[in-house]
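With one protein chain held back, the other chains of the complex are shown just where they sit.
Right after this comes chain A.
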Amino acid sequence: APVSGGPRCSVPCPARPGADTTAIMPAVSKGDGMRGLAVFISDIRNCKSKEAEIKRINKELANIRSKFKGDKALDGYSKKKYVCKLLFIFLLGHDIDFGHMEAVNLLSSNKYTEKQIGYLFISVLVNSNSELIRLINNAIKNDLASRNPTFMCLALHCIANVGSREMGEAFAADIPRILVAGDSMDSVKQSAALCLLRLYKASPDLVPMGEWTARVVHLLNDQHMGVVTAAVSLITCLCKKNPDDFKTCVSLAVSRLSRIVSSASTDLQDYTYYFVPAPWLSVKLLRLLQCYPPPEDAAVKGRLVECLETVLNKAQEPPKSKKVQHSNAKNAILFETISLIIHYDSEPNLLVRACNQLGQFLQHRETNLRYLALESMCTLASSEFSHEAVKTHIDTVINALKTERDVSVRQRAADLLYAMCDRSNAKQIVSEMLRYLETADYAIREEIVLKVAILAEKYAVDYSWYVDTILNLIRIAGDYVSEEVWYRVLQIVTNRDDVQGYAAKTVFEALQAPACHENMVKVGGYILGEFGNLIAGDPRSSPPVQFSLLHSKFHLCSVATRALLLSTYIKFINLFPETKATIQGVLRAGSQLRNADVELQQRAVEYLTLSSVASTDVLATVLEEMPPFPERESSILAKLKRKKGPGAGSALDDGRRDPSSNDINGGMEPTPSTVSTPSPSADLLGLRAAPPPAAPPASAGAGNLLVDVFDGPAAQPSLGPTPEEAFLRFVCKNNGVLFENQLLQIGVKSEFRQNLGRMYLFYGNKTSVQFQNFSPTVVHPGDLQTHILSGPAQPPVDGGAQVQQVLNIECLRDFLTPPLLSVRFRYGGAPQALTLKLPVTINKFFQPTEMAAQDFFQRWKQLSLPQQEAQKIFKANHPMDAEVTKAKVRDRGRVCRPMNFVGAGIIQTKALQVGCLLRLEPNAQAQMYRLTLRTSKEPVSRHLCELLAQQF
């Protein structure tokens, strides 16, 4: 019986069991007879230990090296043999750092097998040595011009497999010509299409569109199915950037698909796979159609709908073969058809049929089909036509979550439950997910926790349920409840007074458990500190009881939690004056006042003093209840998106199908982050207890644990602008003062060209005392490399003196995080440390490009994918002076329109170049700007937009 995925297979097995256990020579040499190679491989396989193997390999490497270096010219056959040996050694995991030149020499052999092995070596062991690449490119050029189709194919393969920019530059213009030439052989056309596709993917700017595009579309009519297959892949990629240029492919694809779908299973002969006509091509055509909206032409659309119906009908027919390959191929087409139907999202009839079909698969005995059905249904759940139909399968999906043996399938089931959740079934789904959490695989627990937290918040009708759910999360999977989750429950409780009493009561009860998770202590401590008074009337939870309950956990907790609890205690003194004496006693204890941890010690000392010297009024003001938190995107949602990558979140933001979901939970408009100025008590609350050990002291205020919740910059002990402001000012300038306080001034001079930069840092000692052990170091977290050319000559920096440091900077690829400068020294015996962002931002590697307006807009259109664009609308930070603005834009590229600034340029990095287009539209009346960035690389658009928006 066919078993998909199992070890058994209905076709010949490529491996006889036990074949590998005896190291013997292959019984029959299959004609090529490279005996030396076979002997070597046998030797390796006979090695009894890893050491023996390494010894044998090193011996062979030495042998090959000496042969290559030897005076005697090697014949092609020997070269081929040695190159094969090197390939084998490489596969075993050993580095190969020679042999490239010999491989390149094989390229110019006129013997096919030698040429072939040369190309193979090069595409397996790609080397970026430019001299070598020049030679390789030469050989490729000769083979492309040889008019020998086998040689041409080898050359095209090499280009496609290496796909480097150098090769793109050398050949991108030739390949389209080979592709559409009338006299090219089919196999050459096939290879040329995929080669072009690869080059386009690697460096789209090198592949110019032109009159050849129309002829590529017509390859869909080619007689050779292999050519059509390659062409579909190419068009699917190209049309994403220029949908209009390739629009005609829709009708051609539909008619091709229709011919395949309606053909008898024998019509396509060799392309029939286990009685299914051309399954691979059908799948590719269906994918191509998903790049476009439904066809407008009624005849084309009718034909397509007919195709889709035929595929759905065939699914119900009895199989033509019992082999798993038959059903696999058939279902590959079926799933792709369903994807297209979901993509169109316009034919309710087809959508419901698709949903029913997937419903059947949910209970199929084949695990693969259950997996794929769950996955497809996830997308179907977001369609308004089929959301209800998907919901009818809830019991099956819950059952899958409970009983599937395969974690991949269970994960898809959890995803689907999440996608089909709405107010009507939220309680059921959340409780099932909570139950699943108790036994879930460790790998996916955190994700389940995030999902439960989001659903509970989003569909909460009453907030007591929400509070219960989150506390349950902590109880069941406390270790997987991240900060985002428990911060969020505090935010919500703080913002909603109808749930505060309930929350206080519930956490109080939860804390009764003899062993509760530390996250529970944190949430409990915070909530009781704020709202403990709401349950203080009940003698079972009177203030002293609350305090002793919390304090019984104190000694088992980490420093961060203890710091938070100390803040709770001082809040208690305000809420419950009767606890003052007890709490002061605790604060006064030696274990607090002389605690080795500086944060705990400081809190104990300060809180003790505060409680002793401040009047009741002052105390009440300082320790007032927290003000509501400003609302913005749930930090949990943001975290889930980060975890699952872009796009994963879209299934969650389902404004479309449940518009009412905003009224309770999303009711608060997002406010720009600048509005939130936390009251001074924010800091007292102690959530910000201990800065993470990695955070450098000087910037501890800026990048801290709770940015997401509190978003408040702490006071900076520096003069003038904060380091963050200073950093932003450097986005558009290269020279100036980066940092200054009473002791030290740091000045910067920098210049950038292409992907290289040089930066001079000047450290000025403003005091009259020597700095000892002065050590500035640079760390680069991202893809930026810096070399310190010269450091300060002598470690001590005399009073009033200035020392200089020079950095060489190389941008390897696009990066988001700037390098950090960390300066440490001793001043009057006291250690000083500060960490600053060095003003190296991606825009520094910008090279402006001259461009006519017409070209600009054409390229603008080409970069039209949503993820290529980033946009921001913001209030002008500076007076709207056209000339100044123009200068700023010009820094980033060429300006060509007066009222509407545009710029173009290329970001130069070592690995790649990123083309960037910028558009800035001022609105003088509103004093607002709209800034739009389009680049060929998604994170770059967003990052640049963020950076530049602060500049105008």
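Observations on the structure shown:
Throughout what follows, a contact is a pair of C-beta atoms (placed from the backbone, for glycine too) under 8 Å apart; a residue touches a chain by one contact, two chains touch by 3 or more; residues count from 1.
The working rule: contacts and distances are computed from a predicted model.
Per its UniProt record, the hidden chain corresponds to "AP complex subunit sigma" from the list "Exosome complex component RRP45", "Mitochondrial import inner membrane translocase subunit", "Protein pleiotropic regulatory locus 1" or "AP complex subunit sigma".
Residue A:197 is the one among A:61, A:103, A:197 or A:637 that touches the chain not shown. Per the touch definition above, the residue from A:180, A:252 or A:372 contacting the chain not shown is A:372.
When you scan A:61, A:87, A:636 or A:851 for touch with the missing chain, the hit is A:87. Within the complete assembly, A:409 is the residue of A:409, A:433, A:637 or A:914 that touches the hidden chain. Counting over the whole complex, chain A has residues 3-7, 9, 11-20, 24, 26, 30-39, 41, 45, 75-77, 81, 84, 87-88, 90-93, 95, 111-114, 116-117, 120, 124, 126, 156-157, 160-161, 163, 187, 190-191, 194-195, 197-198, 201, 225-226, 229-230, 233, 236, 270-271, 273, 279-281, 283, 287, 325, 328-329, 331-332, 335-336, 367-368, 370-372, 405-406, 408-409, 644-645, 648 touching the chain that is not drawn.
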